[in-house]
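A single protein chain has been omitted; all remaining protein chains appear in their positions.
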Amino acid sequence: MREAMPAKRHGGLRQPWGTITAFLLPALTVYAAFTAYPAFRTLWNSFHKVLPRREEFIGLANYTELLQDEIFWRAVRNTITWACISPLVEVTVALLLALALYARIPGARFFRIAWFTPVLMSYIVVGILWVWIYNYDWGPINVALRALGLGGLARAWLGDPDTALPALIFITSWMWVGFNMVVLLAALHSLPKEVIEAAELDNCGWGAKLVFVVLPLVRATLLNLVVLSFIGKMKIFDLVWITTKGGPLWATETVSTYVYKRAFEWTTFDLGYPSTIATLWFVIVLGAVLALTRAFRLREKLEY
Amino acid sequence: MLAFLARLTLAVVGLSVLTGPTHAQQKELTLWTHWAAEQIKRDYVEAAIREFETKNPAIKIKPTWYEKTALYAALKTALRAGQAPDLFYAEPDQVEYMENGFLLDLSDLNWAAIEPWAKQAWTYKGKPYGFPLEAWTVELYYNRKMMEELGVAVPAALQLTPDAFLDLVKKAKAKGWTPMALGVGDRPFPGAHLTHEALLKKLGTEDYDKLLKGKLAWTDPRVVDTLKYVRSLTAAGLLPATFTSLKLGEAHTYFHTNPRALMFLNGSWYTSRAFNAPDKGGQPVDFALGIMKFPNVPGAACADCRTIAVGGSYVGNADTKHKKEVIAFLNSFATVEKGNEWLAKVQVQSGIKSDPAKLTGKAADYFKMIAATNAGATYYFGIPIQVMQGKPKEVFTQIINNAFPAGSIGVEDAAKQLQAAAN
Partner (left out) sequence: MAVRHALVLIVLSLYTAFAAGPFVWAAMMSLRTTTEITADHFALPDPLHWEKFPQAWFTSNYQIYFTNSLQVVLAAVAILTVVGAMAAHCFARYRFRLNRIFYFVIFSTIIFPPQITIISLFQILVQYGLYNSLVGLTFVYVAIQLPLTIYILESFFARIPADLFDAARIDGYSDWEIFWRVSLPIALPAVATTVILNFILLWNEFLYAVVLITEEEKRTLPLGIQRFMGDQLEDVGMIATGLMIAVIPVIAVYAFFSEKLIQGMTAGAVK
């Protein structure tokens, strides 16, 4: 993906440490104070009971409790489901839309702006809006269903354990398709025109052109978007918090909401246990991202 | 090393932090309180603050009004951070405040003016920590006109039999009405009232207490029978389709204004919203309110058992720099006079001693009804989430408040999961 950069880097023989330090120090300080130190402190917390006025070393007790914590595993399942479905939906739909737009539709600029609006709104705003959209009595979805004579399908979308998680996943897809599409569009536009024109001259069918010419060319972008979306969903908190708070029956509990609840909402003041969740989750996310990049690399090797 | 580095930078950074203007006033007590949306209670507290400030010009009380969830979230972090206000709103279920030594010992309060059971609710390891302003019972409200239209007469004893109640639900449903307005969109307890009142009657106070404290199994046949009865009610269409998302405030208007429901199961603080002006979410002027007892359940051990709870209370911050002033302020409430004023204005019971006989007008009528449904009652103190802690509480809330009344979990499964969490 990256061009051979070191060659382009200014390759002086000396290492001007003074200058380097001056340039890096502010960033490294912020990083050490507000990212690295807290991360290590969380790890340290995870072996302790951390109460407001006392801390107590309890070894692996938090970890053994966590392994048997059904709510936690439920949250892990929900989050991973979300993080696996979302990227596929978002990137696929976005790619189709981008291809359609690439065909030089009039008013492309307007479409591009309209499709981007959902990303600009915060999850808080989006959450409130969609609570209304899913409203049982007057939400547009149920209103439309009833108007179509499908009133039987109308339901409290966020209140039913069967539909709550899919309903939330749908919201994130609605939000992010536009973003993915705009990025893909730019990628398509940056492709050498000759390649696509050549494919057209060859009288290649639309589908064949897509699979054999376009897809391989934008693959790097696609993968970036998939990973980006995946990471975003592994973190998800705001949307759940403003809509369902993890309910009903933990159907939408994510790891983020569970950590928050255990740290700041449950009737314990203990920060050790939520730190344990955070630590274990960190390991899981790290593993997943590594596996994901590795899988992509592997395919890269296979194909070339 | 990293820690040191962080400390170092933060110390440097700390120097540049602009500290806010230092408080010029001599003594300002900060008060964080719930009831942002409950104008009547707000008026009462604000009046009391003004009164106190006139009598004590050297002290100023600065209240901040919150919605309950926001207040609790803010307090949890602020207390830990040592930045909590001098006074704040709490309810006696928040044992963790006392366990962690966050609350001011209120032994010096004028307890003579407080109901002993209310003091008891706030007593932890022998010391009292909260000033119990509000007390409440779970009441079954109904719309008199609709009940007449249905042709059902509420018996003189005010309590329907299990079958008669089920029948009532079915009749109302057949008419196209929602039998009972109830919603759990923003509270962890309204849906649970249905089941816990039934369980309390079925088991009696002693066994019910055991159940909540994990000493009686949720799979006990009596418990399962009761769950089945409650399920028969919800299966007959007792609750609105919007049950899971309906907020507490919305449930009120659902009951008395639009679209109207036959009944409403709620704390006796119903008044704090319903007695507002109609355009502020209050009930219509011509609304005919009735109250009956919670129906009996099949094979009840104690048909007259019911819940009374201490609700909104004020507590002091253990770290406050103005202990004397905090107690002085709370003591300004702790009089029978103030108790009566609470009753008259807010129209909810109080932990302060008071005399409903002195009331006049609308409030008098309301308290007569409350007195009638409470005649001969045996009380259990506190709703389940005030008694339970940790995981059992979380599971109870998810299931009994939410999923079970919503019908998304079966009786056996619910009992099993609750039992698993209790162990």
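Order of writing sets the labels: A and B. Residues in every chain begin at 1.
Definition applied: a residue touches a chain if its C-beta (ideal position, glycine included) is under 8 Å from a C-beta of that chain, and two chains touch if they have at least 3 such contacts.
Everything numeric here is computed off the predicted structure, so don't read it as measured data.
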Check: Taking the entire complex into account, which one of A:60, A:114 or A:295 touches the absent chain?
Finding: A:114
Notebook entry, point to check: Which of B:78, B:224, B:301 or B:377 sits in contact with the chain that's absent?
Noted result: B:78
Checklist line | Per the touch definition above, residue among A:60, A:84, A:124 or A:153 touching the missing chain | finding: A:124
Item checked: Missing-chain contacts mapped onto chain B -> 6-7, 10-11, 13-14, 17-18, 36-37, 64, 66-67, 69-70, 73-75, 77-78, 80-83, 186, 247, 249-250, 253, 258, 281
Checklist line | Those residues of chain A which, in the complete complex, touch the missing chain | finding: 1-3, 5-6, 8-12, 15-17, 19-20, 22-24, 26-28, 30-31, 33-35, 37-39, 41-42, 45, 50, 97, 100-101, 103, 105-106, 111-118, 120-126, 128-130, 132-133, 138, 140, 143, 174, 177-178, 182-183, 186-187, 190, 220-221, 224-225, 228, 231, 234-235, 237-238, 241-242, 255-256, 259-260, 263-264, 271, 274-275, 277-279, 281-282, 285-286, 289
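In this section, only the chains that are shown with their structure count from here on.
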Next item on the list: Can you check how far apart chain A and chain B are, centre to centre, with Cα atoms defining each centre and the answer in Å?
Entry: 39
Margin query: For the complex, give me every residue of chain A touching chain B.
Written below: 29, 32-33, 36-37, 40-41, 51-53, 71, 131, 134-137, 155-156, 158-162, 247-250, 264-269
Notebook entry, point to check: In their shared complex, at which residues does chain B touch chain A?
Noted result: 2-3, 5-6, 9-10, 72-73, 76-77, 79-80, 93-96, 100-102, 241-245, 389-391, 393-394, 398-399, 402-403, 406, 408-409
